[in-house]
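Note sheet for the following structure.
With one protein chain withheld, the remaining protein chains of the complex are depicted in position.
We just call them A and B in the order they show up, numbering each chain from 1.
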Amino acid sequence: MASLAFWNPIACIIAFVVLVAIIYLFRSRGQKKYKKGTAQTQIFLSGEKPPDAEQRHIRAHNIYWGFFQALKQYYDPTIKAHTGIINDYIIWFITLVAVTAVILFIVWLT
Amino acid sequence: MTGTIFNIPFLAVAALVGIALYIIISQRNLIKLVMGITILESGVNLFLITLGYRAAGIAPIYTNAPEGVMVLPVPQALTLTSIVIGVATTALMLSMIMLTYRHTGDIDSEKSRRMKG
Partner (left out) sequence: MHTLVAHSAILIIAIPLLAAFLTPLISRVSKKARDILVIATLVFVEFLVIILAKDIYLNGIHIYTLGASSPSLTIPEHYMVPVRIILEVDAMSIFMGIISATVSLAATIYSISFMKEETGGDRFYTLLLLLVVGMLGLEFTGDMFNMFVFLEILSISGAALAAFRTRFADALEGGFKYIVISAVGALVILFAIGIFYSQYNLLNIAALAQAMQYTMLDKIALALLAMAFTMKLAGVPMHMWAPDTYSVAPAGTTPMIYIASQACLYGLFRTCFTLYGVTLNTATIGWIVIIIGVLSMFVGVTMAVHQSDVKRLMAYHAISQSGYMLLGVGVGLAVLGNPEALASYGREAMSGGIFHIINNALYKGLLFLTAEALFFRLGTRDLNKMGGMCRNMKYTSIFFIIGALAISGIPPFNGFTSKLMIYESVYRFNPILSVIAMLVSIITLASFTKAFQAAFTGPALPQYKDVKEVPKPMLIGMGILTIIIIFFSLFPGLIVNSIVNPATDALINQATYINAVMGGL
């Protein structure tokens, strides 16, 4: 490893303990006097009624939508190539064996 | 080349392996795919036996052996092992196809798949 590296297990443990102490400090300075079950613990949406939990939770296929749209040119052919048909898997294998053999042969010739 | 006739088994190996790979690539019916794998295995076993042949060789048995060159016995042992492994693999593949047919009602490799992408 490079000589500029510094990796001391005691330092890591001390850093972790300090971090936990800071987190505990932050959480202990919160409001202790609140009434559970009244409007103080519910979601505030400027007076509108918040939708129920099923609709509030962002589902997995909606996350990173912008990323997938931006890379649409890469994703469409790639996803179409993952067909799921067993015959295609063997076609990839035979192609790659042939390409490797040709590359090794060409390197031997030169 | 001494004895061109001894190259015929190697040509047969090439033909078997080529036909088998073509079947595996092109046939959609899963049972035919397994047949293709079995033909590939026969081709490789034939290759193993053929490479052990020595011209005018006799069977490699020491008891009351006549004079002369013996063919190589080690590839024959390798072939036996490979045949046994092939039986196990074929049995497993065929039982999986049978259960797939029971679940999906189809043994086409494109229509019976449920996972893609």
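FYI, contacts are C-beta pairs under 8 Å (C-beta built on N, C-alpha and C of every residue); 3 or more make two chains touch, one makes a residue touch a chain.
On a predicted model such as this, the values are computed, not experimentally measured, just so you know.
S.K.: Going by the stated contact criterion, tell me the shown chains that border the hidden chain.
M.R.: A, B
S.K.: Since one chain has been left out of the picture, which residues of chain B touch it in the full complex?
M.R.: 17, 24, 30, 33, 37, 40-41, 44, 47-48, 51, 72, 74-75, 78, 81-82, 85, 88-89, 92-93, 96-97, 99-100, 103-104, 112-115, 117
S.K.: Hey, which chain A residues sit against the chain that's not shown?
M.R.: 1-2, 7, 9, 12-13, 53-54, 56-61, 63-64, 67-68, 71, 74-75, 78-79, 82-84, 86, 88-90, 92-93, 96-97, 100-101, 103-105, 107-108
We adopt the following convention: only the chains that are shown with their structure count from here on.
S.K.: Measure off the straight-line distance from the CA centroid of chain A to the CA centroid of chain B, and report it in whole Å.
M.R.: Chain centroid spacing, chain A to chain B, equals 45 Å.
S.K.: Inside the complex, what are the residues of chain B that reach chain A?
M.R.: 21, 24-28, 30, 33, 109-110, 113, 115-117
S.K.: Within the complex, which stretch of chain A touches chain B?
M.R.: It comes out as residues 79, 82-87, 90-91, 94.
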